[in-house]
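With one protein chain removed, the remaining protein chains of the complex are shown where they sit.
Labels A, B and C are assigned to the chains in the order they are written; within every chain, residues are numbered from 1.
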Amino acid sequence: MSTGSNFGKLFTISTWGESHGEAVGVVIDGCPAGVELTEEDIQIELNKRKPGKSIFSTPRKESDKANILSGVFEGKTTGTPISIVVYNNNQKSKDYSEISRFYRPGHADMTYDMKYGFRDYRGGGRSSGRETIGRVAGGAIAKKILSTLNIKVTTYTKSIGNISTSIDFDENEIWKNDLCIPNKSCVEKTENYLLDLIKDGNSCGGIIECRVDNLPSGLGEPVFDRLDAELSKAVMSIGSIKGFEIGNGFSASKLTGIENNDFYRYENDVIKKESNNAGGILGGISDGSRIVLRAAVKPTPSIKTTQRTVNKSGENIDINIKGRHDPIIVPRAVIVVESMVAITLVDMLFRNVNSRIDNIKKIYSKPQ
Amino acid sequence: MSTGSNFGKLFTISTWGESHGEAVGVVIDGCPAGVELTEEDIQIELNKRKPGKSIFSTPRKESDKANILSGVFEGKTTGTPISIVVYNNNQKSKDYSEISRFYRPGHADMTYDMKYGFRDYRGGGRSSGRETIGRVAGGAIAKKILSTLNIKVTTYTKSIGNISTSIDFDENEIWKNDLCIPNKSCVEKTENYLLDLIKDGNSCGGIIECRVDNLPSGLGEPVFDRLDAELSKAVMSIGSIKGFEIGNGFSASKLTGIENNDFYRYENDVIKKESNNAGGILGGISDGSRIVLRAAVKPTPSIKTTQRTVNKSGENIDINIKGRHDPIIVPRAVIVVESMVAITLVDMLFRNVNSRIDNIKKIYSKPQ
Amino acid sequence: MSTGSNFGKLFTISTWGESHGEAVGVVIDGCPAGVELTEEDIQIELNKRKPGKSIFSTPRKESDKANILSGVFEGKTTGTPISIVVYNNNQKSKDYSEISRFYRPGHADMTYDMKYGFRDYRGGGRSSGRETIGRVAGGAIAKKILSTLNIKVTTYTKSIGNISTSIDFDENEIWKNDLCIPNKSCVEKTENYLLDLIKDGNSCGGIIECRVDNLPSGLGEPVFDRLDAELSKAVMSIGSIKGFEIGNGFSASKLTGIENNDFYRYENDVIKKESNNAGGILGGISDGSRIVLRAAVKPTPSIKTTQRTVNKSGENIDINIKGRHDPIIVPRAVIVVESMVAITLVDMLFRNVNSRIDNIKKIYSKPQ
Partner (left out) sequence: MSTGSNFGKLFTISTWGESHGEAVGVVIDGCPAGVELTEEDIQIELNKRKPGKSIFSTPRKESDKANILSGVFEGKTTGTPISIVVYNNNQKSKDYSEISRFYRPGHADMTYDMKYGFRDYRGGGRSSGRETIGRVAGGAIAKKILSTLNIKVTTYTKSIGNISTSIDFDENEIWKNDLCIPNKSCVEKTENYLLDLIKDGNSCGGIIECRVDNLPSGLGEPVFDRLDAELSKAVMSIGSIKGFEIGNGFSASKLTGIENNDFYRYENDVIKKESNNAGGILGGISDGSRIVLRAAVKPTPSIKTTQRTVNKSGENIDINIKGRHDPIIVPRAVIVVESMVAITLVDMLFRNVNSRIDNIKKIYSKPQ
């Protein structure tokens, strides 16, 4: 569909809803029949992005309760579309009335007006971070599917501003702190850095890293729908993401071929690479090793500091933005990146099935 | 389509063909009726990517002659699919026979085997750079359409290895040197650097930058099909690209909100941004200012130096790759990046048309 | 998307929901910004398909209340997805428990089991007529768009069993009787025929006709996405439809070329056809005259009479189906056919916009 509110070709999520409308939601289509699924499976993931968890995220309190309205019967998916709705119950639209008259720097206010002629200005409308609720719900289902194949996606904060936060990586720490930092000793320092920024009415950016383990080889289509191209679109489709790289990414541009090539060796009769500069993808197709990718996140544009902007009456003005906003986007975006990666992987798994006639024969050989 | 040999939703290119098959080609669908088009329009662009132009590209000589087989009548497009074929006439398949038995590091040899069970190993088959001929032919048509709206795409080599090549930018230099460097004084130094690498049987990476001027505001769909997400996929779908960024990209991750936000001011009653860290896109939608994006290109994996790899008989071996290869990918990829950007922009222009009911009324108001 | 719960390329509806789940709904994507829309607009159309209106439809009472959850702001569409939910509140699942163990003739019970391995058997689950609520809601929006272009869709019962019901056509009668018969004098006779069938525990089929007036010429894409092919799929995608024809349809197969060709004449400088055997479409493209199409509807398969079938324990059994069912499908399908036609027309209108470069220039010419 050309308006781009859906993602994926065979496993598809379609999100809908505005920040201050009645509800936000998602329809997941292409989930096969027979996957065990409960509302609790969705809720666990939604809680990871829920606002109001700490001082580092917007104080807007939302229960973000997932309601599955279709596609599940007696605890299992039926193969039909899964509709999930989350009602908005803490909208404070009056906070936003002022926004209707000017354009916030770094936001979509002006471009929505340019595109549509007007906009639902309440809380950013469709451009609000609340849209990602549908992505995370879809990601929850994608991860259920991946887990049946033992595929694991791990995502975390790699850096915040100039602070590198993923040295001495400990996977178990990621969801124990509010900043998704995979290293306990790094948390306090980073929190203090952020508290200083908040004091100044400022914000900052950071980098999210994601790795995928145990992915089968063969995923990704040659030419346009390469696995890395699809992952890139998935991640770049998240608000505030300004860059994407796979494997050693931009570093590769400064290397020579000898330095960058990953050589092969047999290890117990299995082909292994001596290094993984490629990030697990060659020619757009997964090679069976770990996928590694990164996303650059810009600083929250909603800062309390005075900013220069324009209003719709043709005047240059100074503004101080009110409302409730995340002082840093990175930690809340971690689960969104993970969800989009998981959704992409399921889609590519399904698309790869028809790559060999032998697979088709396997499915339709009797007894079915 | 799920195998991903096509790109674009409303303006679509579908490429086909293998490096050493009879021909490579492209079908361009969704080109409106009434665009003036000749084979010469295509040929000019194809010549920009043609191999054998200098010592920095593969010595394989190909005329790369564009044949338009459909969709054009009396010098104008008819609104039906435009089929373009380029026959391969300088294949030396025997050069590649050896490749069938082992996997070249950094290439798609192994992953194609993993995906399909076997591969057309001659010159990389479908994973060859020759596939990009179709992209460049499609890009030629896209640029014809963009030019009717006065939109301009400019692409060049930003860096090669550690050498920054776009300081003192001069647009007119780009296509005057074999390396697409937009700065005459930079060319010799860079050539010498590359000649040294070639002597060592080595190669290197680099960065390509692209800017788009005079793009209307309003392009890009909110949520998944953001303009930056679509551009990202377009660029990442090119072989050897390992990273993508828009505006200040990865740098934004290290900035604070005050530093990164682009403030607005009226200038002769038109809204302008005081800076362009965003790269011309806000909330996934073009804001009317210049689009700026970059792609990280890895070093050519086909190097003459001895490499460690495996063969299909289960042995660890050392190889020295024969055949004809580009010692650096960057300059030949410049026109491919430009083509993919142009195709994406046309697609997004067409998709934006239906964003307002007023546009629909404008089209169907009588007299037509 | 490959599971086919969505319809349309540029104006798209995606339905979800099961007969006895919590709710059924639809997401309409691709509706341009600026269309005036209220819940009442949707409700008027939903009421036309609401069950329990007469003895000729299932006695299941449902309020079928439309809730618009997104995509509308201050009475106008915003260009973002419109999510509409209708909660199910009169499910009597216990009526259906028995169905889980055998297969009803003429229903999808067996084929859902074959496809998915199991099924949500309550009220037919996803195969229930309640799925069409989303289609009718989408059709309501499509008709709002068509009306801005003065395009009119009229649909009615052409025949029931062997009774021809559309002679002496009077458009104003269609929605005044429960059978959508466009001829007052025909209603009583037909009702008596149906009452006799109901007494026998039987049912019958019929034909629905649809005409479209004031459609612009040029709609429909040559080759595969012809206007007639798209209309055919739209109509055949409705449950219980067994045949589709355009213009004189199957009758054309018995005619000669001289009899069938529609000759042209100028009438006040406008080209007119002397007849309309083609049904308003030539070469898959609308010619500006009236579109005429028909759909053949099978008899309701759920009859009270004893039927032979099988159960899942491997036994041949006799059944008498309980539950609430329409004794004739035709009248309730009329609004569904009309909705699908309207949706298709909007989609084709939008797709036609990019057929000429002149249209593109018209949209992007300044001032925007």
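The rule is short, and it goes like this: contacts are C-beta pairs under 8 Å (C-beta built on N, C-alpha and C of every residue); 3 or more make two chains touch, one makes a residue touch a chain.
Just so you know, these numbers come straight off a predicted model, no measurement behind them.
Enquirer: Check each of B:47, B:78, B:251 or B:275 against the chain that is not shown and name the one that touches it.
Expert: B:78
Enquirer: For chain B, which residues lie in contact with the unshown chain of the complex?
Expert: Touching the missing chain: residues 1-3, 5-6, 8-10, 12, 14-18, 21-25, 27, 29-30, 33-34, 67, 69-71, 73, 76, 78-83, 85, 115-120, 125-126.
Enquirer: State which residues belonging to chain A touch the missing partner chain.
Expert: 2, 10-11, 30, 32-35, 77, 79-80, 145, 148-149, 216, 218, 222, 349-350, 353-364, 368
Enquirer: Please give every residue of chain C in contact with the chain that is not shown.
Expert: Touching the chain left out of view, chain C contributes residues 2-7, 9-10, 15, 103, 105-108, 110-112, 114-117, 126-127, 131, 159, 161-162, 197, 202-207, 217-218, 220-226, 228-230, 232-233, 236-237, 239, 242-250, 252-266, 269, 271, 274, 278-279, 281-288, 296-303, 305, 307-310, 314-316, 351-352, 354-356, 358.
The definition used in the following text is that only the chains that are shown with their structure count from here on.
Enquirer: Give me the ID of the chain with the smallest distance between its Cα centroid and the all-protein Cα centroid.
Expert: Most central by this criterion: A.
Enquirer: Among all chains, whose Cα centre is located farthest from the one for chain C?
Expert: B
Enquirer: For chain A and chain B, let me know how many angstrom lie between their CA-based centres, rounded off.
Expert: That pair's centroid distance is 26 Å.
Enquirer: Between chain A and chain C, what's the gap in Å when you average each chain's C-alpha atoms?
Expert: Those two chain centres are 38 Å apart.
Enquirer: Between chain B and chain C, what's the gap in Å when you average each chain's C-alpha atoms?
Expert: Each chain's C-alpha centroid was found; their separation is 44 Å.
Enquirer: Provide the list of chain A residues touching at least two other chains, using ranges where the numbers run on.
Expert: Expected reply: 2-3, 5-6, 9-10, 15, 115-117, 126.
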